[in-house]
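Only a single protein chain was left out; the remaining protein chains are all shown in position.
So, subunit A:
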Amino acid sequence: MRTSKIILGLSTILLIVIGIFSSIWMTKQHHNDHAIQTARISPVIFIPGSSATINRFDDMFTSINKQSKGTPATPVLKLQVNKDGSYTYSGKLATNNRQPFIVIGFEDNSDSYDNIKRQAKWLSSAMNALQQTYHFRDFSAIGHSNGGLDWTEYLENYYNINDFHIKTLMTLGTPYNFSESSTTKQTAMLTDLMDNSDNLPTDLTVYSVAGSEDYSDDGIVPVQSVLSGKYIFQKQVKKYTQITVSGDNAEHSNLPENPEVVQLIQEYILNNKSNDNRSRRADK
């Protein structure tokens, strides 16, 4: 009987301790959820490719800001995930801008499938950290080169519709089949991405932009490898569009500065009112 009394006492203490901790946690969680639900910002999040730093898109941002004269420059926040998993921030988001830019880069930016898997995991924790600070739920994503692979890997393995809502994904010269120019030879990465494509959000709109210098590649990535994206996205997401740009700046590394690409981003992501119900309501 004595043991029973002790067990009952301990259980009661356990219950009280759980109660106190849960109550604190619930209050915090509630404030956070409330802030996310009522958040008005919907950032555009960029990921650079291998060997590139978080400053990769600076020229592109300058072009975009130039085109939208008269409006204040879009605020840019840059976040680098270091090898030890810590973050280095630069820049700041002004909360009055509804569609700010965020660049997420990785200190370890080597080019391999293993590293892409690692980066996707880092991306997931970086997204959670950003959400904690800026309380957004909706976002659009742009990935240059392997940055597009990071997004795809993230959407298939880490993205949770209860926490986030991605509206549009645009990948620029993303080699879904690495440097393989034949569509019949599928790399392990492409096979994995195809196998897990069931996990992709069904309401997502995807634009895959390929650069073409000489009909076969953009100088680095074979066009066929970019086109392999169809095996992953087609019939899995709401809309999948393949676009090929050419001209002077269609070389792989120049894709982000290519005027056509800047135009596409303006048109499909920044001005896409149909994607943004809140701003549409505000316009009325």
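One rule holds in what follows: a contact is a pair of C-beta atoms (placed from the backbone, for glycine too) under 8 Å apart; a residue touches a chain by one contact, two chains touch by 3 or more; residues count from 1.
Quick note on the criterion: contacts and distances are computed from a predicted model.
Missing chain, UniProt protein name, picked from "3-oxoacyl-ACP synthase", "AzlD domain-containing protein", "ABC transporter ATP-binding protein" or "PTS EIIC type-3 domain-containing protein": "PTS EIIC type-3 domain-containing protein". Considering the whole complex, the residue from A:Leu14, A:Ala73 or A:Ile161 that touches the absent chain is A:Leu14. The omitted chain makes contact with just one of the residues A:Thr38, A:Ser86 or A:Thr184: A:Thr38.
Counting the whole complex, the residues of subunit A in touch with the unshown chain are 1, 3-5, 7-8, 11, 14-15, 18-19, 22-23, 25-27, 29-30, 33-34, 37-38.
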